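This report refers to the structure that appears directly beneath it.
So, chain A:
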Amino acid sequence: MRIELIISGFGGQGILFAGNLIALSAMKEGHQVTYLPVYGPEMRGGTCNCTIIISQNEIASPLVYHPSFLIIMNYPSFLKFMPNLKKGGSSIINSDLVKPEEIKNLQILQKKYKLYFVPVNSLAETINAPMLANLCALGAFYQITKIFNLKNFKEALKETLGSERSHLFEPNLKAFNLGAKYINQNFK
Partner candidate 1 sequence: MKAKKILVKGVEAIALGALEANCKCYFGYPITPQNEIPEMMARELPKRGGVFLQAESELSAINMVLGACAVGVRAMTSSSSPGISLMCESFSYIAALELPAVVVNVMRGGPGLGGIEASQGDYFQAVKSPGHGDFHFMVLAPYNAQEAYELTAKAFELAEKYRNPVMILSDAILGQMKEPIILKNLKIKEYPKNDWALTGAKNRPSRIIRSLFLDSQELKKRNLKLKNKYKKMEKEILFEVSVENNEKAILVAFGSMARIVKEVYFILKNKGYPVGFFRPITLFPFPVKPIQKILHNAKNPLKFLVIELNCGQMVEDVKLAVNGKAEVISLFYPPSVIPFPEELERKIKKWIK
Partner candidate 2 sequence: MDKIAFKFPKSLKSTLFHYCPGCHHSIVHRLLCEVIDELEIQEKSVGIASIGCACFLYFYIDVDILEAPHGRACAAATGIKRAKPELIVFTYQGDGDFAAIGFNESFHSALRGEKITAIMINNTLYGMTGGQVSPTTVPYQKTTTTPEGKNPAYYGYPPKIAEIFSNLEGVAFSGRFAVNTPKRVLETKRALKKAFLAQIYNLGFGYIEILSSCPVNWKLDPIKANKKIDELINFYTLGVFKDKVENFLKKEKN
């Protein structure tokens, strides 16, 4: 078992938060993990991505050029990372910002990869939490990979939020569940 995941989107979309949460949940599951943020001087609005590697064996390089999994949160990220996805890899794509009908070579991509178009922004809107699109994507990732169990995720979420933001636990979990449910209902 080994997953090389890149999450990419705008700064402010909670990319690093989600990446950190996945790494922590996987660690609690007993896996080896590395989490590498690409960081720059911009705190908000710039492009942002992080690489998470989850493995049963020692992880040497925390960097990977051909990831096995992508979570694409905006169009620039789609352009940048989609060509690098490993053959047979999977990708969760934010269909609110990357519309399938606008992708020219969609059929070719679908042959090569498993694509999961999930309208994470719209899903988050349904619970009046547009900021939590990242958690919807994370829920989808969980449902597809089951790389960690729910208990470990909840623990990780609680730990990451800390006592200061503990009131955000329920909304985050709700968004997570929405993403998981969407996968369950729309993909087999």
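The candidate set was assembled so that all candidates are chains of the complex that A comes from, given by their letters.
A few remarks follow.
As a working rule, contacts are C-beta pairs under 8 Å (C-beta built on N, C-alpha and C of every residue); 3 or more make two chains touch, one makes a residue touch a chain; residues count from 1.
All of these numbers come straight from a predicted model, not from anything done at the bench.
For chain A in this complex, the touching partner among the options 1 or 2 is candidate 1.
Interface of chain A with candidate 1 (complex): residues 20, 23-24, 27, 32-37, 39-41, 60-66.
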